[in-house]
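Could you have a look at this structure, given as structure tokens, before my questions?
After this line comes chain A, so read on.
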Amino acid sequence: QSKPESLAMMTWGGLWGDGMAKNVDTPFAEKTGVKIVQDRGSSPVERITKLKISLGNQVYDLVQLHDGVVPLAEAQGVLEELDPNSQNLPFLAAVPDRFKRKGWVAMIYSALGIAYNPNLVKKPPTSFADLWNEDYRGQIVLPEITHSIGPYIIPIGAMAAGKDARDGEAGFDMLGKMAALDPIWAKDTDTIMSALVNEEAAVGLLYKSQTYTVRQQGGKVEWVFPKEGAISYLSGTGIAKNTKNKALAEQYVNMTIDPSTQGWVAEVFNYGGTHPDTLAKLPVELQERVQFSPEETARIVDLDQEFMSANRGQWTDRWNRIVSGG
Partner candidate 1 sequence: MKTDSTTSAGASDVRFVSVEKSFETATALHSLDLEIERGTLFALLGPSGCGKTTTLRLIAGFEQPTRGQVYIRGKDVTGIPAYKRSFGMVFQNFALFPHLSVTENVAFGLQMRGIGKDVIRQKVAAVLDLVALGKFADRYPRQLSGGQQQRVALARAVVFEPDVLLLDEPLSALDKMLREQMQVEIRQLQHRLGMTTVFVTHDQEEALTMSDRVAVMNHGRIQQAGTPKDIYDRPRTEFVATFLGASNILEGHVRGREGVRAVVDVAGNLVQVSGTPVSKGKLRFALRPEKIVLDPQSGIRAVVKDVIYRGAQTFLYLDMGGIALNAVLQNTAATPADIETGTSVGLSWETASAVALEDPT
Partner candidate 2 sequence: MNRVLPASSLLYAVALPPLVILGLFFVVPLCYLLFVSFMTNSGTSLFDLEPTLINYAEIFTDSFYLLIIRRTLLSTAIVLILCLLIGYPVAFYAARLSARGRMIMLMVMMVPLMVSNVVRAYGWVAILGRRGLVSSSLTGVGLIERPVQYLYSFEAVTLGLLTILLPFMIVSLTNSLTTIDTRYTEAAYSLGASPWRAFLRVTLPLSSPGIASGLMLVTFLTLSAYVTIALLGGPRYKLLVSLVFDSVTTFRWPRAAALSFALLIIALIIAVIIQLVVRPNRVQGKG
């Protein structure tokens, strides 16, 4: 197998793609002589579709996905399994199991909690349940259903109602009540952040990491780890099924979880790196930003992504009926 000129990777554009290009792709090219060509044009689900259609003659080598769609990608069979014994993936073993799937390994983690603006909110919320509050009418910003974490509002609702996160009925019940409070539905995380920055929203669901971004943009927000527990958020890399450059792809995946370089995600995005050794290499101030205390870590909720994924279509319809059908 001759060495290719480049590997093709599907990922997000914007700062993320730029960050990857600068902090992973370039070192990778220096090391192996193989460039990474990013395909930033599609959403995660579309990436899976493209991989699926290309299975017969795979043109992609790598794909980056967040945890929510990994079950779909696996079900569609578009990911190569990551072999923990491969010599190309020496760092894989050290990554904790909750950051790994069969064909995918996360490179960043954070958790979804509540952000609020202390100027606008007199009594800070402490739990997801506190969001269902008449005071916040029209000022709560939430991800809409097409957002990658859009469906999370259902388990969050269920948890707020004191039920199990998998209790869809309870979740939709709460969604109905929330819809009555006229929240700001955001199509992407940037919109959530800008709503908070320009004080359109007083409270909202946000990753801890993005709280700092909002502050950098001039927003005044505090982040709360909800009583019910914050919801885990992961994003990482997989290898395209039937790639023609599997060994190189493995080397690349390995590079994304290299503790010696993984720190950039904290510097640029305030995310934690998934390799356990990464944290220690960060400055203290940064460590604080990305870190969760052991007590918190214990309370981080890992949603049942397979269950969520299986229900996504049905939930989307139901969500639409409630929010858009009125």
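In this section, contacts are C-beta pairs under 8 Å (C-beta built on N, C-alpha and C of every residue); 3 or more make two chains touch, one makes a residue touch a chain; residues count from 1.
As a selection rule, all candidates are chains of the complex that A comes from, given by their letters.
Model, not experiment: these values are computed from the prediction.
A.B. asks: Touching chain A in this complex is which of 1 or 2?
C.D. replies: Of all the numbered candidates, the touching one is 2.
A.B. asks: Using the touch rule from the top, collect the residues of chain A that touch candidate 2 in their complex.
C.D. replies: 43, 45-46, 48-49, 52-53, 72, 75-77, 138, 144-146, 185, 187, 198-200, 310, 312-313, 316-317, 320-321, 323-326
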